[in-house]
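A single protein chain has been omitted; all remaining protein chains appear in their positions.
Then we have chain A:
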Amino acid sequence: MIKKEWMTVLSQKSIAKNIYELTLEGELVQEMNEPGRFVHLKVNGQMMPLLRRPISIASIDQANSRFTMIYRAEGEGTKLLAEKKAGDTVDVLGPLGNGFPIEEAQPGETAILVGGGIGVPPLYELSKRLNERGVKTIHVLGFQSANVAFYMEKFSELGETYAATVDGTLGTKGFVTDAIHQYNLQADILYSCGPVSMLKALEGLHLTKKGFISLEERMGCGIGACFACVCHTQNDPTGTEYRKVCSDGPVFPIGEVAL
């Protein structure tokens, strides 16, 4: 169920250039039942910025009623969020959207988790849950450069982890697809989150029979009412079919939405 709660900041730290890890505590965590969903944050009680900010959930600790987000401080809202300190409160609406279906991966199978930039965070909780389920995970994480890379070690604890950077400062020089080719990575199922160009390239690889991708889009309400974040579906001759990224997604089976 979607709830709105003033949650308390437990910790916030910079983990790479302009990348922050923020942990919040509150009852709303009990509603977080699957990886890949997101929360919608109001960073202050003011009229600027007016709208909420959608941020994905990176890890969930229900026993302690806390969850962690990783975000890039880039715009007005996220820069204000980066100023929050332990003890401060944040207005959180969530959890929103539909997450990654972990039941699609069977115990004993191998899942390849491919993330790009700020699309990496939701894959962390996903990987933890897949491993708990007995699914082997391979991680391929793409970043612009080594100075904005994060969580390489944390992912390594869960399975083989490869990096790709555009400037070659970490791992394979190039994109995640280059790393996949270089190491000839194979898997039964793909889960991915990142920029559309990356998702499109992955879709074209036909690496696995099954795959699920998570999209990002500018959002208004975050709950499906405002129609700000719609996308077309594939194979729709009428052109009027659509999916809302916020409430039908953000996770879709590969092939469902037009990228």
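One rule holds for everything that comes next: a residue touches a chain if its C-beta (ideal position, glycine included) is under 8 Å from a C-beta of that chain, and two chains touch if they have at least 3 such contacts; residues count from 1.
Note that contacts and distances are computed from a predicted model.
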Key: Chain not displayed: protein name in its UniProt record ("HTH gntR-type domain-containing protein", "Molybdopterin synthase sulfur carrier subunit", "Peptide/nickel transport system permease protein" or "Dihydroorotate dehydrogenase")   = "Dihydroorotate dehydrogenase"
Inquiry  = Please identify which residue in A:79, A:181 or A:232 touches the non-displayed chain.
reply    = A:232
Message = On chain A, where is the contact patch with the chain that was removed from view?
response = 1-2, 4, 42, 47-52, 76, 93, 217-232, 238-240, 242, 247
